[in-house]
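Excluded from the complex is one protein chain; the other protein chains are retained at their positions.
Per-chain residue numbering starts at 1, and chain names A, B and C are given in the order in which the chains are listed.
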Amino acid sequence: MLKIHCPYCQETREEEEFHYSGQAHIARPTDPESCSDEDWGNYLYFRKNPRGRHMEMWVHAAGCRKFFNVVRDTVTYEVEQTYLIGHVPAGST
Amino acid sequence: MEKYSAYSLFKHALGHHENWQRQWRNPEPKKHYDVIIIGGGGHGLATAYYLAKNHGIHNIAVIEKGYLGGGNTGRNTTIVRSNYLWDESAHLYEHALTLWEGLSQDLNYNVMFSQRGVLNLGHTLQDMRDIERRVSANRLNGIDGEVLDVDGVRRIVPILNTSKNTRFPVLGASWQPRGGVARHDAVAWGYARGADRLGVDLLQQCTVTGFEMSGNQVRGVVTNRYGTIEADRVGCVVAGNSGVLAGYAGFELPIESHPLQALVSEPIKPVLDTVVMSNQVHGYISQSDKGDLVIGAGIDSYTGYGQRGSFTTIEHTIAAIVELFPIFSRVRMNRQWGGIVDTTPDACPIMGTSPVENLYLNCGWGTGGFKATPGSGHVFAECLASNDTPQLAKPFNLQRFYSGALIDEHGAAGVAH
Amino acid sequence: MSQSNRIPGGRCVDYGSEINFRFNGRSLKGYKGDTLASALLANEIKIVGRSFKYGRPRGVMSAGSEEPNAILQLGANPASQVPNVRATQQQIFNGLTSRTTNGWPSVDFDVMSLVGLVAGKLMPPGFYYKTLMFPQFLWHTYERIVRRGAGIGIAPTEPDPDRYDKINRHCDLLIIGAGPAGLAAALIASKTSARVILLDEHDEAGGTLLYSNDIIEGLPGIDWVKQITAELNAAANVDLLTRTTAVGYHDQNFIVAHERRTDHLADVAPAGFARQRVHRIRARHVILATGAHERPLVFANNDVPGCMQASAVSAYINGYGVRPGKRLVLMTTNDNAYEAAFDWIESGGESAVVVDIRTSVNSELLKRAATAGIRTLTGSAVFEVKGKRQVKAALVCGLDAERNALIGNDETIPADIIASSGGWSPVVHLSCHTGIKPDWREDIAAFVPGATNQKMLTAGAVSGDFSLSAALRQGASAAATILADCGFDLEDKATTSCQEHTVGMFQPCFHIPHRKPTSRSPAQFVDYQLDVTAAAIELATREGFESIEHVKRYTALGFGTDQGKISNVNGIAIAARSTGRSISETGTTMFRPNYTPVSFGAMAGRDVDELFQPKRYTAMQPWHEQAGALFEDVGQWKRPWYYPQTGESLQDAINRECLAVRSGVGILDASTLGKIDIQGPDAREFLNRIYTNAWMKLGIGKCRYGLMCGEDGMIMDDGVTACLADNHFVMTTTTGGAARVLEWLELWHQTEWPELEVYFNTVTDHWATATLSGPGSRALLAELTDLDLDPTNFPFMDWREAMVADIPARVFRISFTGELSYEINVNANYGLTLWRRLIEVGEKHNLTPYGTETMHALRAEKGFIIVGQDTDGSVTPEDIGMEWAIARRKQFSFIGRRGMAREDCQRQQRKQLVGLLPVNGDVVLPEGSQIVFDKPHQLPAKMVGHVTSSYYSAVLGRSFALALIQGGLGRMDETVQVSIGPDTWETAEITASVFYDPKGEQQHVQ
Partner (left out) sequence: MSNNSYAIMEQQPSIKGLANTPLVNVVRGAIPGPNAVGIEEHDDVGHLVLRGDATLLASAVTEVLDLAFPDQPLSSCSRDKTCIRWISPDEWLVTVPGTETSSVESSLRDAIVGHVAIVNVSGGQTIVHLTGKHASDVLMKSTSYDVHELNFPTGKVITTTLAQAQVIIRRLDTDQFELVIRRSFADYIWSWLRDAATEFGVNG
């Protein structure tokens, strides 16, 4: 049972209030039309799916309705940090 | 290999069961194998078994990081059915079901495949349309099944709450009499014993931690226990860990690994003799031959390798079971657990070649691959042996995620497990 | 023999309150405070069950949640049955009705035990994998026989009369276990302002102090407990919950606890009260003070009724005032168990013999025993029990130095109770639930909690220190550490003093050797509930099941309702020995919730019956109910399905409703459609990106239909969006898609295009929508509005603000039926009034209310799709012939555009939406029916599509359908075969998908 800090509400809330929204930092290709089927397939479906540290998006669905990023360990389920969309996690270079 | 039978039991009883042979060896690995299968779950073991049995390849190792059958094979709700919507999946799962029907005899290992029938309940008009569509498709694919109205459902499962006053009244169901359940552990052990007898080395407690590559070719696997072991071909059959293995070989997959949970009640005297599944209220239930109710939960939304999920998922599942079976309210839940399921965007598996030469994939079975175990092993063995994708496996190639030819069992059929 | 084993002095029972209860049809007496187990023992009932596999008689083994044998059926009537109740945890109450579950004709004489005797040898672990395979078709029959032996208790046959409850709790400190360690911790914490929860699964706090002879702060332990609990109950910051078991320890200190609120009072809870409650606890910190379970030793026939844990003997004597027999033989590996023998003699027991497997034993202790008249044998063991249905005697013999063989001569010591103590297993269960493994400590021969990433400390016996002083000290210091960490001031750190017996040397030992090899000796039980013997474990390893998880799965060790609380460590030790590994290498099996079983009802809480899931209603619901509507479930909404009149069938009603709309006027409650208010200078641009069609030129006062796709190019939703003002739009979505679409819009806005100035807000619930449809709708509406309804001034696909029935409204001239329609939207507070006024005034226009079924039939006649019915996530706009809704010239590559250009989406022969006319116009094709071009000669047949929507059309006087068919748009007028049942086919002709008014004259009506 996760507990996630919403960077907007500035509170740690129960998992029930959030929706998981998949891997973070997948940018939409700027010019989809020039993408090959392969590029597009990679964008649509292919995922890192790491065992361990994962950067992912969540939305505070039953709260402020804001999307944000989370770094979570997919084995221990510990949430390392949460940070805003468009930012990089603390400690990244 | 000694043959198992009532007679052998009797004979060994006289010897106080002191002389039973090992069901499989505990071998030292060779330096080189023709084929290495990574993953000693049902699918991996079945692959090895059929490779040896049907394709004459005996220099095979199965490498398992834990104990045989300890992955999803050992933690699933064991529902077996073949009434899938799309032709591609229906043919594959029906192929598996046909193999299930003679599996105990083929393996000389009673996998307790119990064809007690599977009901998929419909609670809304759209559910009933989907059921009609699926059953109609099954009929034309030669798969048994019928659409039941609520009276038909009541006749089969009298203890189900079929009152009109429930939150989501049961309107009907699809019914596949040939579906059922099997004893999950026995499936893994039966294949293991069968494969071992045919010369396959089963290497347990040994984790593959990388691939021995030469250019874009796999030459072997790197393990934590035995170092590098060479192989001409490698089949990767690691379910929830497929993404991790793909990572070792340098590519990504259209797979996300999620926790999927299940639970059992305390054993009670048999009251439920079929499998009941409901998507709308989200519960899957059958009663084992030991008497416990075996209940499958919905998938947890986030990715996870922890073999455990969230308590809310369990709560929702149990509420659904009580909704369907109010008489179970006072029955008690004994144990819960989780597996790591490898989900694909279209809820269909991926079988065949990978972006790397000599490395073959068999994964993406997600929440519903137990029922496919014999079929998957059978087809994948052919794939590895012939270096070509067999007809049944063709639609399940990786290429479909680029071309868009997805087989959307999930959107269209909306049935899990 | 009423309560013939009863003695005075039981601390937990009230000798003044007699309780009558029933067991196997007999009426028995006990006292308030008794557990069912203590009351049965008081009444000298030995056999409380029959074993699962071999039908062997079994008696009470323990006094707590670790009990494997005394599993009874409770309940006085069919609805109040509770299967598998542990007698050791169930207090008795007047009228309690219990019975044993296995054993035919009775638990005292079970025919199965004869079968077990003979067939037992044929049933080693895994025997069923080896047999019952031939002939193949007979397995089903075999299985039916196998299933006859399945299960323990019986499920009720009627729905549960009780309610259950859940509550969420948050605290700074959760202390699990109210033994000395937990109490000491709570005491410290109670003096701060920290929020504290202390819980214990037992009926009262105290843990082992309830039964021991310890002295704390100069008081008998029990008095100290009473004093502390009184203090805790008085403290405002402490919640002390008894009969509450922590059953699951989940990530991030989320603990699930199960409270049995009324099970000790009656069969069925008092009215208004929840029978049981689940506490969902979020704790900042946890102290695990769950104590330890005593391990019995494994020896031959150790399951004969009368065999018990040593500590259970003390518990029954001191706690419940029951001495379960007269002559005790006690086998031990440690000093502590001697207490049971002392208690036995002190309580007037006839004789007690201690058989100590150690060769050197604390002389003080031996002296004390001698003084008490207790005979002691050292370096010896009980290796076999004599007696079938109850213990008659112990066979005792010397042990060699390695404890691998018996030496010397047997002695038969008469006994009616044989207690054993093989040491203690800390209750590490909860600590392991989040996936960590416990650590084996050789010095104490026990597993202790391993390192965890949860904020958890341990205190007391669970940490592997079994002394009372350690429990008190560790409890206090764990609490102090945590409280300091949380920033609370500690005024009082004083420690609690106690008087302590010395804890002597302890000798690890698990399995007592027999004269015969394990495989041939009488059965030596490890897991009582599942009849797993030492021989079974050895056999499993011999067959190659070497991993402890394999041993568990092959033998069923620890699979029972007790989850192997007292058997697992013995099993692990035996497996370790027979595989030549250490116990530490062998490890434990995985611990999982629940610590003890929890009723499904409690897990479901209030989410049952009416409250199983929300029912969502529109503002007009009271009217629909009055009008006798039947409802359809759409997502969580209840929507009027149709309004049957007396005697009408569904089809009759639909025909009537349809014709009314086509020829007169009908009214539909369309309030459930999702509605999203969109404001901002970039609203148009946003719509342009999210919809497939173009939005830049839509004028104020205009509406447009839009198709929404996923990035894969598949249709995901549709609806009409109206331009309210330059920067202001209102979008409608499908009923089921509303929440998803709003989240979708936010996703794109927040993550990809934050630069676009636009806001989305749901107004689904704010607007109530009454749709008038049919040629008569204008005349009706005209009566209630001053709006200029002249079609030139208010044309199709326009909207206007107006007063309707004196209520401010937005009226949209859009149509989902193909008829002249007005969708009247008002603030939902006025929805019911508007509706009633329309109905009232509509009477003379013959206004007919219609539901979703009619709406679906009417829209299908027009070929309008329903997303999710005519599409299924694998359908592109082109597939349904809606190229016109794809604006490829838009600058921005709208969502879905690239997806629909993929190879497979562009291939020939995709399935396309077409109309179907059954040749026999009386046959309504079942929705979902599969289609082939030609009747197949063999299976599998080549399917080319399926029927998505199908109705009888009252206005056409015949049936019709919509279907997705391969290359359908190029196959007009061709016939197909529709499979409508086993070997039943219907021929149908492919047509255009618009059946009624193809030119749209009705909806555009001037």
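In this section, contacts are C-beta pairs under 8 Å (C-beta built on N, C-alpha and C of every residue); 3 or more make two chains touch, one makes a residue touch a chain.
Quantities reported herein were computed from a predicted structural model and do not represent experimental measurements.
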**In the full complex, displayed partners of the excluded chain** = A, C
**Asked** Among the options C:Ile19, C:Leu430, C:Ala768 or C:Val923, which residue touches the chain absent from this view?
**Response** C:Ala768
**Item:** Hidden-chain contact residue, picked from the options C:Arg11, C:Arg280 or C:Arg358
**Value:** C:Arg280
**Message:** One chain is left out of this view; which of C:Pro681, C:Pro795, C:Gly957 or C:Pro998 touches it in the full complex?
**Reply:** C:Pro681
**Item:** Of C:Thr618, C:Asn655 or C:Thr721, the residue in touch with the unshown chain
**Value:** C:Thr618
**Asked** Of C:Gln651, C:Asn827 or C:Gln906, which residue touches the hidden chain?
**Response** C:Asn827
**Fill in**
Those residues of chain C that touch the unshown chain are 163, 165-170, 195, 272-274, 280, 282, 606-607, 610-611, 613-619, 621-622, 625, 637, 672, 677, 679-681, 700, 724-728, 757, 759, 761-768, 801, 803, 806-808, 810, 826-833
**Prompt:** Footprint of the hidden chain on chain A, which residues?
**Reply:** 8-11, 13-14, 16-17, 62-66
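The working rule: only the chains that are shown with their structure count from here on.
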**Complete:** When centres are defined as mean Cα positions, the distance from chain A to chain C in whole Å is 28
**Prompt:** Whole-Å distance, chain B centre to chain C centre, using C-alpha means?
**Reply:** 22
**Interface hub residues of chain B, defined as touching at least two other chains** = 306, 310-311, 402-404
**Request:** Send over the residues of chain C in touch with two or more other chains.
**Result:** 250-251, 254, 435, 712, 899, 902-903
**Prompt:** Can you name the residues of chain B that touch chain C in the complex?
**Reply:** 4-6, 8-10, 12-13, 16-18, 20-26, 66-70, 74, 87, 90-91, 101-102, 104-105, 108-116, 123-126, 128-137, 139-142, 146, 161, 166-168, 183, 185-186, 189-190, 204-205, 265-271, 273, 281, 287-291, 306-308, 310-311, 314-316, 318-319, 321-323, 326-337, 400, 402-406, 408, 410-412
**Message:** List the residues on chain B that touch chain A in their complex, please.
**Reply:** 241, 243-244, 247, 252-257, 301-306, 310-312, 345, 401-404
**Message:** Touching residues of chain A toward chain B in the complex: what are they?
**Reply:** 1-2, 15-16, 19-20, 22, 37-38, 40-42, 44-51, 54, 56, 72, 74-77
